[in-house]
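For this view, one protein chain was removed and the others were kept in their places.
Chain naming follows the written order as A and B, and within any one chain the residues start at number 1.
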């Protein structure tokens, strides 16, 4: 289901007058950032707490709701329309293992889970952009005209996703990165801190652009590039 | 005529209570971005439509008004004070041909045309900055104290134009680029995606700083530099 901010609000909150309950999956640093982003839109989201293997120091004002199993049991007792919304609260880094943990978590809660799209109040989201379920857009970011941010994808603080860019499901555009217009990024890719990607390129699924990389050519699926201009990364080089 | 946002509003809209009619010249990706920027200031601009050789897929809610000749004929029938405002809606890229197309378009409508200054609502424009006619400043950008943005110049999404910078007529500071304080950029220059330019440099007319370039020395007119630190670009190198 494609969910823009506006349509989600209308569909899920009735008249849009009350905030929807939100649970963040994760108890680390990124979870806190996501919680604070949700709280900037207090008319949209009411954060109920976080789910993690154990209680963390995430903040005195955010209740720990137990682990994934506890949450799953809790959801099972509720009709879908009564269930809280969920959002991933860990980034997974740029490793395959991290991405797998994210995918495993989303799979665990099944196709009926309601995934929230969380957008920081200071981000600019074009009215013609599309944000899919579970997408997270953080402070001062730009998602420009006609852009698409896939399921569970992250557009981190100050990142720029230009017009007509496609950010694939599960991909992460790290803080301060900039993606030129019309570039397509596949699923589960990682664009590192402050990297730049030229317009109208194809970035394959699972590709990684290292921190600060200047990407001037398309990247094959699964490949890692670094440097200026970005070249394939050779371990130990 | 120097036009700051505030003075333009006062001068052109009488009491400033009604939005001025705006026509965007161009029907491509950048045109849509400019239209959306204008719409973030709905009390300032009422977008009437776009002008292009043929109708494009720019959006169902933006009328196509014909080509440049049709617009010129339309303007000829109106007293200047009744004419809609115009703004360039294509960037022209970093090539001389693209820049020439922009210049040809502005020339076509003559010295009597009313060129709009379009500023996205999320941009920060210092009250001591000057934006000339036709300048466009996009989402999350900064134009800091004492800076000057010339006629038809573009400060793209998330770009930072620091205090006392001068962006020459027709120049384009691409998304995420940052220009240090006091640097002067000549006419029709192009500062690429995410490039950085040191403070208090001189960037000549028609110069190009490539995507991601880190410019630590002044650039001669017409020169192209790339890399970190930026060096003259040698084709085929």
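Some points to look at:
Note that a contact is a pair of C-beta atoms (placed from the backbone, for glycine too) under 8 Å apart; a residue touches a chain by one contact, two chains touch by 3 or more.
Everything quoted here is computed from the prediction, not taken from an experiment.
Per the touch definition above, the residue from A:101, A:193 or A:223 contacting the chain not shown is A:193.
Only one residue in the set A:49, A:84, A:176 or A:206 touches the chain that does not appear here, and it is A:176. When you scan A:21, A:59, A:98 or A:222 for touch with the missing chain, the hit is A:59. When the full complex is taken into account, the listed residue touching the unshown chain is A:158, out of A:27, A:134, A:158 or A:186.
Not every partner is drawn; the one left out touches subunit A at residues 29-30, 32-33, 36, 39, 59, 120, 122, 139-140, 157-158, 175-176, 193-194, 211-212, 227-228.
Panel shows subunit B; residues 122, 124, 126-128, 140-142, 144-146, 158, 160, 162-164, 176, 178, 180-182, 194, 196, 198-199, 214, 216, 228-229 of it touch the chain omitted from the view.
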